[in-house]
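Omission of a single protein chain aside, the complex is shown with its protein chains in their original locations.
We call the chains A, B, C and D, going by the order they appear; numbering starts again at 1 in every chain.
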Amino acid sequence: MDYNEKIHAISRTREKRVYKNKSKDMSVNKKRDVMEAVIEKIFLLSAFIAVISVAAITIFVFYKGLQPFLPVREASGYSFWSFVSGLEWKPSGNIDNAKFGVLYMIFGSIFASAGAIVIGVPIGVFTAVFIAELAPKKVAKIVQPAVELLAGIPSVLYGVFGLGVIVPKIMRISPQSQGQSLLAVMIVLSIMILPTVITISEAAIRTVPKHYREGSLALGASKITTIFKVTLPAAKSGILAGVVLGIGRAIGETMAVMLVAGNPESGIPTSIWDPVRPLTTNIALEMGYATGLHQDMLFATGVILFLFIIILNLALSKITSKAGE
Amino acid sequence: MGVLKDNLLKYIIYLSTIVTVGILIYIIGFIFYNGISHINLTFLTSNFDSQTQFIKVESMEGNMRNDIGYIQSLGIVLEQNEEGSTYVASIDSNSTVKNGFNRANKAFSIKRGDEIQGIGDTRIESMSLEEITSLLEGHSNYELRVSRPGDGVYPMIITTLYIVLVSLAIAAPIGILSAIYLTEYAKPGKLLRLIRFATESLAGIPSIIYGLFGMIFFVITLNMGYSIIAGALTLSIILLPVIIRQTEESLKAIPNVYREGSLGLGATQLQTIRKVILPNAIPGILVAVILSIGRIIGESAALLLTAGTVARIPDSLSSGGASLTVKAYHVAKEEGNIAMACAIGTVIILLIFTLNMLAKIISKKLNRAAAK
Amino acid sequence: GCSDGTNNADANSNVEQNNNQSNNENNDKDVNDEEELSGTVTISGSTSVEPVGIGIAEEFMAFNPNVIVTYEGLGSSAGITNGNERVTNIGATSRGLRDNEKEFGLVEAVVAYDGIALITHPDNPIEDLTREDVQKIYLGEATNWSEFGGNDEEIVVVSREAGSGTRGAFEEIVDFEDQLTSNAIIAEGNGNVQSTVAENPQSIGYVSFTYINDTVKPVPIAGALPTVENVQNESYTIARPFIMVYHEDNLNDVSKAYMEFALSNEGQKIVEEVGAIPVN
Amino acid sequence: MKKEIKFNIEDLDLFYGEFQALKKVNLEIEKNEITAFIGPSGCGKSTFLRTLNRMNDLIENVKITGHVTLDDQNIYNAIDVIKLRSRVGMVFQKPNPFPMSIYDNVAYGPRVHGIKKKQELDEIVEKSLKNAAVWDEVKDRLKRNALSLSGGQQQRICIARALAVEPEVLLMDEPTSALDPISTLKIEDLATELKKQYTIVMVTHNMQQAARISDKTAFFLLGELIESDRTDKIFSNPNDKRTEDYITGRFG
Partner (left out) sequence: MKKEIKFNIEDLDLFYGEFQALKKVNLEIEKNEITAFIGPSGCGKSTFLRTLNRMNDLIENVKITGHVTLDDQNIYNAIDVIKLRSRVGMVFQKPNPFPMSIYDNVAYGPRVHGIKKKQELDEIVEKSLKNAAVWDEVKDRLKRNALSLSGGQQQRICIARALAVEPEVLLMDEPTSALDPISTLKIEDLATELKKQYTIVMVTHNMQQAARISDKTAFFLLGELIESDRTDKIFSNPNDKRTEDYITGRFG
């Protein structure tokens, strides 16, 4: 175990002396120390399974997803550039006609997440403020389980709800003839990120030390002023972490989005009324139907998605490590 | 800030909360409203697919009754519905149809609601009730073609249960041990950062990617087929960060004075973990487990590609099956059967609600016990 | 040897079990077929074929109570892949095999034909379309219902996802392969096409006969309604085969029996019952 | 010089739920003096101090009865609580500057009370920091985060922050208990300086501190005010046996 290092540190500074009992005392506990060490290794191994899983998934997705761009494979060598810059997704049975462009999906994913953040984050943060700062205990006791329940509803049901309620409503007000649209995706996603944003913001607000609030109130600031000028700024990095996790959820959400997005086969969305095809739905939509190059291209879409998630995670660990300072 | 601005901000906060809660009520209302008509006891207890069998039944001496549809020698009353199917409306208490056998000689008891489609090789679909009555009456023994209607979620409930149990059996020990490592052993450094980064990444990977991975790795490469085990293994990876994070929270919440108290008495690290730390972390661990159950129940994309879509009661870990959520997705997508999807959704939401409440109660109870 | 290595555990044990049985009872196989057949048949693939596959399975299991048949509705391509990779005994597809898939050496058995019905919202006044009309609509050349005597409203085109057997067949028959208008809404699965059309009065879509329900209105093509009879008398031409594919050596006895049953008269009767078109 | 009464407290009872934390407290606090509260841990010193600017209002289940006046106005109904708190400033045990710049910390109060002009704020900040005897140490880094300062500097920033809203009274709850001896001395000197302009009420568990700087001392025990008097009197010749026992270290 690690104490030993310190023991060495200490013994190095001293000349050796002879101690009675030394050997006996130490050997009795050899067995125990070995067992402790072995069990620690078991704990470590368990913790390492997470690392192994991430590595396996990453390697596997990249292995499958990068194949179409490598010249090694027969009928392949699809240009990576046309993949990431392409504006059309037409996986034809006839490989020569096939077009696999994901740029418009990348835009779709980014727009949709951004919209969800713009709508969902203020509502979420304010709700969190309500629960953490303003609500009487009894009311908080109702709102909080409500938020948890919102988090527990499977995304498929959000999709069914979106298709049954949100899409028709948008259709009525949209200048276009269909309700499947960027806006529908944004709304569904903003609802779905609410629980993430609320729970994490609430936790962040609650961890703001009481003495900040007291300091402000004691200066004659009102409760609301205190919230907006002291509490929220102090909880900033925690809330930001919630937002990043929310973006992660929005980018990664599949089943609900698929039903309300419209999933067109080309076209960068130019307004919120346009249908979009986010990256995730592209994968889920066609995975059952794809073979060969088409299937590999879906994995390649997964690679793009993966890169997004990695970037988000790096951002998140930046934020949290900054918060830890 | 002036009083006016104060109040404005306050109203915005209230409004946001109302929007949040309102959305929840709207969604749940929508799902319940569309699904509730399906829900009753048979919905929960019957199969999803209808099932047809040939059932051998002895004849008997039934009551002397003359109503149309009463088959005296079977002791049952038949009725017909709008679609023309003939179904068993009531069964006499001493009826022999309760002691039938199917062609595999397994006991089969005909129940109310079962459809009678024929006798021997004669089909009765296009006949009137009178014709059927006279056709059926007076045989000495029968082989009836019986179809038991489906549209129930029983197999999915069982499948969901299986997947919950198996994934937890895999993920819970690993997750808890990892959390113990991270809080009790790990020293800050590269290794810890790596493990943390890994768990955070796992939490961020969309489930469709897990699905792809599970499908190619477990289903095809490891040759598990669409199966409970492939689904559960995939889910276990998804659950790891949930369990690790939650368990870690509860471990971190244990005051250091307990650790010092124990170590100060000459207990080893392991003894301290076993005797002082784990007993105190149990509420948190239970909550972690319950939250993961919720996650399993809600999962669709990953399970769809690994455990499949079949509505069947799995007979082993290597047979596949659809969970409730997967089935809800499947019926919505394939049949456009929104009512069925919402009915399953209603069951799911009630389950999740119960689980959430359970988590609350458990953590409260155990916290209180700990505080005593 | 090959099949032993790649079969899933279920199928493996069944192969052995059934081999024993057939050795003992080779003499009067016919009698025992009905009485003793037991084991599992695994099918996966096209969701359009699902009602047919499950319908036949229910009937097959009625006669053979010790048999379990499972059908995973995953999509035609997944079916072909799984059939080829021996993940399941049988794969089901609602489209013909592509050139590269033909190289797998799979046996192809057409178990039914299926019509693809053009559907609109029930409120849509359109009474009839020609195949050329449909083609124009799906190419994006016609974009307003008034061109066909309907309301002055934009047409919302709904299609299945790329790779879908239904879509492949529809594009081929209507003849606009790989040229779907980029304005089309893509919905996953027959059900979502229906839900989407049912909820938008300006939309048009297509679904398999076996899934059509009364939330949408089937549109006649050149006067012929999408019905089984009209397909059979060839007045309605948008139809395609339902195919089961398998490697001969990956069929255990039950699976063989299932395939035989599917093509038998009894099996074909079920095909008709679920709304598809029998092979003969 | 005739003494002016700043705070007058009569028969103050305070309950946290069922628990009575203050029992019939009667006390007068005089203007331009330092009044020290002493007593063993949990005796109610902080609780009492916090009733004087109604910080206890924030705690759930608090019930207060009795009568507290500031300049003869009842603080529980005649004075608006926001107003009260800007008249009665507070400094806490642990220095609690907000996580923002030194300047913003000190300007916080004035801004909250509606002062927006940069120049005016600049003046207030400078004056307050000077009054809090920390100007020289921070004048070159007003934009730095206040949390980057040492504990003693932070505490003086907090005092400056309180002074910036121009209070009449300064409540201090063990303001030096988290500080090193040198910072402690600085704060003590500052307090003695400030009492010329302000009335100061200070909780301390350091009896030497009370003896060194306060004019009056009030001794609390188990929620009761046992004795209050001139500091030299309390420390040399207390009336109550318990006061004597406490001061001579027989308990606490």
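Here, a contact is a pair of C-beta atoms (placed from the backbone, for glycine too) under 8 Å apart; a residue touches a chain by one contact, two chains touch by 3 or more.
Computed from a predicted structure; not experimentally measured.
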| item | value |
| --- | --- |
| Option touching the unshown chain, where B:263, B:278 or B:339 are the choices | B:263 |
| Among B:276, B:313, B:339 or B:358, the residue in touch with the chain that has been omitted | B:276 |
| Footprint left on chain D by the chain that the document does not show | 40-42, 177-178, 180-181, 184-185, 206-209, 211, 248-252 |
| Hidden partner interface residues of chain B, rising order | 187-188, 255, 257-268, 271, 275-276, 279-280, 370-372 |
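In this section, only the chains that are shown with their structure count from here on.
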| item | value |
| --- | --- |
| Chain whose averaged C-alpha position falls nearest the assembly-wide average | A |
| Most distant chain from chain A by Cα centroid | D |
| Cα-centroid distance, chain A relative to chain C, in whole angstrom | 37 |
| Averaged-CA centre spacing for the pair chain D and chain C, given as whole angstrom | 82 |
| Residues within chain B bordering two or more other chains | 1, 332, 338 |
| Interface hub residues of chain D, defined as touching at least two other chains | 112 |
| Pairs of chains found to touch, sorted by chain label | A-B, A-C, A-D, B-C |
